[in-house]
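Excluded from the complex is one protein chain; the other protein chains are retained at their positions.
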Amino acid sequence: MIPTLLGATLLIFAVTQLFDPISRAALYITNPQQFTPEATNEIIARYGLNDPAYMQFSRWFSEVLKGNLGFSRSGRAPVVEAILSKIPATVELVMYCSPFIVLIGIFLGVKSAVHRDKPIDHITRGVSIMGSSLPSFWLGIVLLSVFYVGFHVCPPGRLGGTADLYVMSDAFTRYTGINTIDALLNGKIWIFLDAIEHLILPVVVLSTIQIAYIVRVMRSSMLEALNKGYITMARAKGLPQKAVINKHARKNALIPTITLSGILIAGMLNGVIITETVFGFNGVGRWSANAALSMDIAAVLGFALFAGIVFVTANLLVDILYAYVDPRIRLA
Amino acid sequence: MLILGSGWRDQMGVKSRFQEFKVGIDPTVKEIKFMLSRVRKSPLSLIGTSIVVFYAVIALLAPVLAPPNPSWTVTQISDPFAIPREKYQSTPSPPSELHPFGTAEWNYDLFYGCIWGTITAFRVGLYVVFGSLAIGLFIGVVAGYYGGVIDELMMRFTDVIFAFPGLILAMALVTAFGRSLDNVMLALLLIGWPSYTRLIRGEILRIKQEDYVEAAKAVGCSDFRVIIRHVLPNSIYPIVVVASLDIGSLVLSAAALSFLGLGAPEYFADWGQLISTSQNWMLKGWDYWYTFIIPGVFIFTFVLGWNLLGDAFRDILDPTLRRR
Amino acid sequence: MKNLLTLKDLVVKFYTYEGVVEAIDGVNLNLRDGETLGLVGETGCGKSVTSLAVLVLVPAPGKIEGGSALLATKKGNLELLSQKEAVLQKIRGDDISMIFQDPRASLNPVFTVAEQVSEVFFLHRKEELCKRVLAGLENDLSKRSWKRLIYKLERNIYKKMSENPNSWRLRILSKIPIVNRYQLRLKKEAGKDVVKILGLMKIPDPERVAEMYPHELSGGMAQRIVIAMALGCNPGLLIADEPTTNLDVTIQAQILALIRELREEFKSSVLYITHDLGVVAELCDRVAVMYAGNVVEIADVMEIYKNPLHPYTSALLESIPRPGKEFKTIEGEVPSLISPPIGCRFNPRCTKATELCSQQKPTLEEVEKDHFVMCHLYPGSSK
Partner (left out) sequence: MSAFIETVGLKKYFAVTGGVFRRKVGDVRAVDDVGLRMMKGECFGLVGESGCGKTTFGKTVIRLHKPTAGHIYFNAPDDIKEEISKLESSSQNSNELKELRKRYDLSAFKGQRLKSARKQMQIVYQDPTTSLNPRMLIKDIVGEPLIVQKLLKGEERRKRVIQILNRVGLTERHLYRYPHEFSGGQRQRIAIARALVTNPEFVVLDEPTSSVDVSVRAQLLNLFQDLQKELGLTYLFVSHDLSVVECISHRVGVMYLGKLVELAPTAELYREPLHPYAHALFASIPIPDPTKRRRRLPLKGEVPSPVNPPPGCRFNPRCEKALEICRREEPKLVDVRNGHFVACHLIGS
C-alpha cells in the first residue's frame, strides 16, 4: 500500500515537471496576492524551481506533507481547503449510488445466470451492454432535457433556489455538509425532499454504467460457480433450488466480483466528474474539471493526488473485505 | 495463423509448394468456418459485427460521402477534419436539403461532422489499443516469461498507474500537454498500456505452466522460439476479446474528455466535441434536438457495436464452449 | 430378496452443439436390498449419467427421455422419474444419497465442515432436532433463572417449528438479526450430531475438523466428510461415483475398508461405480458391465470373473495387466455417441460379431441362473 502511494506522488511530481516554472509556481503559493509577476519570480527563486527535478521533489514533497498543495485560482482558496469544502457533495452523490449499484447489479447478475439463455438473460445482457455503451454525459443531458425542460421536475444543481438560500442562512446548522442528512438533523423535511429531487437524475446516470459492469462480472462468475462440484453435491443432499443458488452459489460468485470492485471504484470517480459537470453539482469532480479547463495546475494535481489516495485506500478496504469473504485467503 | 512458419518455406518446387499451401491452409479455413458458424448462431454478435462493418464502410467512404471543402463552404481549410460552414449564423438550423443532419452552433455542418467523426473514433480507438498492445506485449511477455526482478519492478510500476482513475490522470496529462486530440490519444495510451501489460502477463503465466511449453523446452527450443511458437499463439485470443471491448470504452473516454472541453478543438470533426457544444442548446428546449441526438446516436451505436463484438468473441473463444 | 431399485429402459440424451449425444440408450438394472452392485465401464459409457438420472440430477443440456426408476421405500414403491421436485428433494439425502469422484470439489470452499454436514440434518431430521431442543428447554425452564421469559418464547417457536417446519412466519423470523439467536440452540444440537457422524468416519479429533475449511483437508479426509454427509440420515441406498479414483492407493484402501464397515453398520445397499476391476472384485456382490450407454452383462461377482459371457466383458477382464503376459488389446476406439453404430454398439470392435449384430439391437436376457447378458451369441437375446 505505502509503496503505491509513494509511487503515486512521484508520478504526480513527474507530471508537474511538464509545466514551465512560472505556472508551476502556483503549487507553492499560499495566498492570492502572490500571483503578481515579482511574487512568482521570488517563489521560483525560493523554491528553486529551475534546479534539477530530484532536489525539487524533496521540497515539494515536504510542502505536500505540510498540507500545502498550492493555491487554486479557480477555487479562490488553497487547494486543500477547496477540496475539503467540496467533498460533502461528492460523498452525498456516491452514498446514494452505491447501494443501487451493488444490490441491483448482483440481483440481475444472479437472475440472468440462473435463467441462462432464457428471455430474461438476453434482456439483462442486452440492457447491460447498452448501459455500458451509453456515453454517461449524453444520457445525463437527455434525461435533464426530458425531465427538467419537459416536465419541470428534477432540476440540476444540488438544491432549489429557496432551499439553497435557507441552507446558507445561519438558521440552518451544517453538521456534515451533506444536505440530505443535515436537513434531517435540522428537522427540515422539505429541504430533504428538495435535495432528493435534485439527486434522482445524477444517481441514475452514475449508476447505469456501474450496474452494467457488475451484472456482467456477476453473471460470468455465477455461471462458473453453478457448474462446480459442490452445487451437484448440494442438490444431492436434497437442498431446494432456491437455497442452492442463494446460499451456495451466490456466496462463491461474490468473491471474484469483490476483487474486481477496485475497477468499479475507479469508474465511480470518473463518473463523478462527468455527472457533476452535467448536473452542475459543485462537488470535487466538477471543480477539478473547471480547473483543468482554466489551466489551474495546482487544483488539477491536488485533485489527482486526492483521487489517488481515495482509490488506494478503497482498494485496501476491498482487500480486507476479500479476505473476510474468502476463508482461503484469511488463513493462508 | 502461424502455419506459414518455417515448416513451409523449405519445401522444394513451386507446384508442390502451392499444393502444400492449399493442404496446409485447409485446417485454418476449417477453424475460421467454425468460428463464423458460431457467430451466425448468436444474434448479439450478428448485430455487433454488422454495426462495426457499417461504420468501417462510412469511415472509408468519408471523402466521397462528405467531400472536404464543399462548394458552399465559407472557409477554405486544408485539414479535412475541420467542419465546413456555410455562413456565420450562431444558432443551429434544422436539417435541410443542403445539410441533411442540420447545422450545429456557428453553422458547422453536422452531417460532415458525424461522417468524419467516424474516422476520428476509429483513429482514437485503434491507435490507442494497438499502441497499448505493443507496449503491453513487450513488457508483459518479458515480465511474465522471465519473472524475477523485472516482473516485480513492472508490476509495482503498473500498480502506481492503476492507483489513478483513468479520466483524472488523462485530465492532468492533457492540461500538461495542451488541448488537442493527439494529446488525448497520448494520454489515453499512457493510461491504457498497464492494463494490457497485466493482462498479457497473466496469460503468459497461465500458459507457461502448460505441459507443451515444458515439452518444447525438453526438445531444446530456445526461449525466443518457445515464446513465439508456443506461448503467444495460445495467449492471443483472450487479449483480442479485451481489445475489442476496450475500443468502445476508449472512444467513450475520448468523448468524455472532449465534453469536458479538454479534447478536440471547437471546429474539429469529433462526436464528443459536437455534443459538448450542443449542450446548452439542449437545455433551451426540444426544437434543437438534432444538434444533440444525432452525434449521441453515432457514439452510442459505435460503442455498442464494439461491445457486442467483444462479447461475441468471448463466447466463441471460450475454450469450454468450443470443444464440448 | 426384494428389489430396492429397478431401472427399466432408461434413456438420456444430451443436446450439445455438435449434435444429440445418446448417452443412455435403454439401461435395465436392478439392485437388491442390502446388496452392493458394481457398475463397471470405460470412460464415457454413461455409468455416471445413470447414477445422476436415478436422483433426477442430470445436468443441462441433458434430458431424461424415457424409462422408469422404481424405488422401494418404507411407504411403498415410488416412480422417481415422474415425481414432483418437492418430493424428490425429500428423497435426496434421506432415502438415496450420493458421493462423487473429486472430494475437495464436492465441498463448498466458503463454508466450514460443520455448516455443510449439518445442512443434511436441518433438511431431513428437523423434527427430531426440535424435539431434542424442546427437551433441553424443558429442563432449562425447571431451573430458576431470569432467562425463563426467553426460554418460554423459544419453546413455542420450536413447538410451531416441529409441527410445520417451513411455515413462512418462521422464515421471516429467522431473517431478523437479533431475534434469530433462537437458532443457536438448533445449531448446537445439530453440531452434536455432526461430531457423532464424523467420529463414525474414523476422523481423528472430530471437534477440530468440524471447524476447518475444505481447503485445509487432505484428499482422504475430504472424502470421509463427504461420506459423513451422505450417510448422515442413514439412507437406504448409497450411490458412490468412483469415490477413490483420485486418491492414492493407501488412502483408497482406507476408504474402501471404511465403506465396507459402514455398509454393515448402516445396513444400506451401495451402487458402486468405477472403471477399476480390482476395486469391484474387492467390494461388490454383483457386477453390471456397461458399454456405450447400455448394460451389457449383469451377474454375481464370482460368475463374472470366472465365466464372462459378453465378448466385451471377457475382453475387459483380459486387458487387466498380468506380469509376464502380453497386453491384450481391444481394437478400435470407444464409438462416438452422436452417431452410434446400428444394432449392438460393440459390433465394430467385437471379434465374434455376426451379420445380425450390426442390424438388430440385442436385449438383456437371463441366459443362466441370475446371469443376464445382452448379446446375439446367446439364444433368447435375439427376440
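Note that the chains take the letters A, B and C in the order they are written out, and that residue 1 is the start of every chain.
Assume contacts are C-beta pairs under 8 Å (C-beta built on N, C-alpha and C of every residue); 3 or more make two chains touch, one makes a residue touch a chain.
Just so we're clear, the structure is a prediction, and the values are computed from it rather than from any experiment.
Visitor: Who does the absent chain touch among those shown?
Guide: So, taking every chain into account, the missing one touches B, C.
Visitor: Among C:Q183, C:Q252, C:T313 or C:N347, exactly one should touch the missing chain; which is it?
Guide: Of all options in C:Q183, C:Q252, C:T313 or C:N347, contact with the hidden chain holds for C:Q252.
Visitor: From the list B:A216, B:V242 or B:L283, pick the residue that touches the absent chain.
Guide: Looking across B:A216, B:V242 or B:L283, the contact with the absent chain belongs to B:A216.
Visitor: For the chain not shown, which residue from C:L70, C:L141, C:A281 or C:L356 touches it across the whole complex?
Guide: That would be C:A281, which touches the missing chain.
Visitor: Considering the whole complex, not just the chains shown, which residues of chain C touch the missing one?
Guide: These residues touch the chain not displayed: 42-43, 218, 220-221, 248-254, 256-257, 275-282, 301-302, 305, 315-317, 319-330, 333-334.
Visitor: In the complete complex, the non-displayed chain touches which residues of chain B?
Guide: Listed in rising order, the touching residues are 1-3, 5-7, 10-12, 23-24, 26-27, 31, 210-212, 214-222, 225, 229-230, 233-234, 323.
Convention: only the chains that are shown with their structure count from here on.
Visitor: What's the distance between the Cα centroids of chain A and chain B, rounded to whole Å?
Guide: Distance between chain centres, rounded to whole Å: 26 Å.
Visitor: Would you tell me which residues of chain C are touching chain A in their complex?
Guide: 52, 55, 57, 59, 85-86, 89-94, 97-98, 100, 102, 105-112, 119-120, 123-124, 213, 215-216, 226, 229-230
Visitor: So in the complex, which bits of chain A are touching chain C?
Guide: 227-230, 232-241, 248, 251-252, 255, 325-328, 331
Visitor: Which residues, counting only chain B, touch chain A once they are in their complex?
Guide: Within the complex, chain B contacts chain A at residues 44, 156-157, 159-169, 171-177, 248-249, 252-253, 255-256, 259-262, 272, 275, 279, 282-286, 292-293, 296, 299-300, 303-304, 306-308, 311.
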